[in-house]
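The structure under discussion is supplied below as structure tokens; questions concerning it will follow.
Complex shown without one protein chain; remaining protein chains in place.
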């Protein structure tokens, strides 16, 4: 692992801004500031994954970790319209999501993107839709795997409560391949109860999007998610 | 066409930064400033297409038109890792490239991306690899089409000098479909001679990348490209 | 156009077998035989587009035109898992669908696949999801364009009755680009009434799938579709 890799504190709440209008441009910056405020208040690790065009502004303004939502498995050079590890690192990101169910990659692309990410010291969270895909991902040695059954994404029905067996199988299969990987879960996470359930299943964090971004009160939603982690740390 | 579409002055030199290290981050900003300086000095229209992560910084700092290198044909919403028309517009872009040979799109995606671009007032330049693809593109009604034979990209062998028949066929076929489209050419453009040859063939500008980005002296390269357009305007 | 191109008689009913179990293997052969029987009885042109694995068996057994559902834009050579124009021609196909909404292609791939198809004398039917995409397609000079609004595919709600304005715009835009193209429509076509409506809108045929393949009585369904064409020919 690259020596310039910044430590991401676990358990982690990773907020994916997707391309929601509620998290684009100035609204993205405001959400990142709210995430920072709750992180400081609760001492819970919260990271944000804004859109590419907002990474620099947000990374310049907040101290919490900023992730890219994706990088392409390409070098710097003649790759019009691509997003490189170097570009997001230069803009201030310290990590990146890869293979989100809305941006799935070829297996060989994940392998190559992980090499690119590591070469510049980006922490990597690879998303997976099934326990077996999670295990396959673990063999590629990212820092974290995030299990997200796609059928629950955006539903408000939390994977940690509705599909505990998927999480248990993921833990079992991932650990069989690579015991150093931190496992997050996502899909439908909207409340502190969902986070509690995830922690009890051995998760080291959650990946959340609409549950925060589209919440009536984003700060209240963030605080609700952070509380079980704060409690567990006491 | 959207009424908030900013007018791009023709003929146009459009500089594609691709993901070159020589045009990423602070170097991208410096190159944009050089382009602005030459544009002001020569009164020739020069636009820049930096990486997504640099659009905002550059658009905040320069007055010349800033393009995105690509947008995805998706709405704002649950599209992790995508780049929307709204996001690049919000960051300060006034236009976008589409379907570059290094980022080719499905036909239906070009159609949809053009609708998205127009809905927010982005000027569109759709790239095409052959005369027939240029004509197909013209049927989708972008503002500009850029013909770029992929085998010449990055070679320094200019399409306008090496393949004038490709440009002539493109003009003929595009005009048969849609006479309102401005046509640019690209691939191998590095010198004022290449631009002169393009203008003589009826081109309303050039798309250039390594010829400027990787030039020993970027300002000299830009000035060389601008000179024939300045001369023609006298 | 290649001189070895077999003439496909218009108006045409083109039956797409997709990967339906009801049209795979022996069932595909049986459906092709039924299509031939109805075609002979009614003197209406009916073609079938079975799965790749069934092309040869069906083409060996029936006299009606056999289409491939897709070809890749690649040459014969080192392209594992691809389907070439030469392979489907060799197996007995006389034409191919391209760019079906379930198998959309990049614009440059359609252009190249059309060249490959023409080089071996395959008749081409390019599918399009909108009037503007239909017009773009027409610029690439296939023999036929098939307009199919994807939201109606498989619904039983016929495009020719539910969206006549889409068909009218398609005719207008396609004719503005290339007046030699035959236009088919598809999506939701299940009855003779749907075919009648299509013919009245200027269509030279229909593309049909589940309306025949999944019909309780495939022969009755085929006869119902053929009747309006037979009547019109009297």
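So that you can tell them apart, the chains are marked A, B and C in the order they are listed, and the count of residues begins at 1 in each.
By definition in this document, a contact is a pair of C-beta atoms (placed from the backbone, for glycine too) under 8 Å apart; a residue touches a chain by one contact, two chains touch by 3 or more.
What you see is a predicted model; the values in this text were computed from it and never measured.
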Thinking of the complex as a whole, which visible chains are touched by the chain that is not shown?
-> A, C
Among C:57, C:169 or C:204, residue touching the chain not depicted = C:57
Residue among C:8, C:31, C:64 or C:91 that touches the chain left out of view = C:91
Can you list where chain C touches the absent chain?
-> 16, 18-21, 24-25, 51-57, 69-70, 74-84, 86-88, 90-91, 97, 100-103, 153-154, 209-210
Could I get the residues of chain A that touch the absent chain, sorted low to high?
-> 99, 101, 104-111, 128-130, 132-133, 135-141, 173, 176-177
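We take it that only the chains that are shown with their structure count from here on.
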Chain-level touch network, classified as line, ring, star, complete or other = line
What's the chain with its C-alpha centre farthest out from chain B?
-> C
Can you check how far apart chain A and chain C are, centre to centre, with Cα atoms defining each centre and the answer in Å?
-> 45
What whole-number Å value describes the gap between the mean CA coordinates of chain A and chain B?
-> 34
Residue numbers in chain B touching 2 or more other chains?
-> 101
